[in-house]
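Every protein chain of the complex appears in place save one, which is left out.
Moving on to chain A:
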């Protein structure tokens, strides 16, 4: 449906599947409104039917483990060339996925299709408050142009407060 003067609107019905628990699915309906000119992120409204699995235990474990690390957590090439992610890095990987979803949303148009390809680098930034902070450089794969785009993002997380991307910027592709 095209909304005059604003842009094309799409109505979607989809099924969300929990990546960690494949048999856990939830129905979702969404309305996506793209803005002409593509200078603002598309508007998204959605409703979810059903419940998402509770992850408090795993969240708290990761939170406590990371908070108590003496040296800041660092990592690179997640997953590695062969597709492997070490168990300790799994939550860092999942967090990047969620955060990249925000970056992708903010930069999507009707003609783009982004996926997170890899975490190039991640470094924890120690904070005095209760949040965990990670500085990521991720690689986004854009389907139509087939380009691999490096992107920096600063991610804040807390088990009860959720994920926040406080800063993000597209990086130049190095020669």
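FYI, a contact is a pair of C-beta atoms (placed from the backbone, for glycine too) under 8 Å apart; a residue touches a chain by one contact, two chains touch by 3 or more; residues count from 1.
The rule we apply is simple: contacts and distances are computed from a predicted model.
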item: Missing subunit (named according to UniProt) among the choices "Carboxypeptidase O", "Gamma-secretase subunit APH1-like", "Electron transfer flavoprotein subunit beta" or "Cytosolic Fe-S cluster assembly factor NUBP2"; value: "Carboxypeptidase O"
item: Contact partner of the left-out chain, one of A:29, A:60, A:86 or A:106; value: A:86
item: Residue in contact with the excluded chain [from A:39, A:54, A:146 or A:160]; value: A:146
item: Contact footprint on chain A, counting only the chain that is left out; value: 19, 77, 79-86, 115-118, 139, 141, 143-148, 173, 175
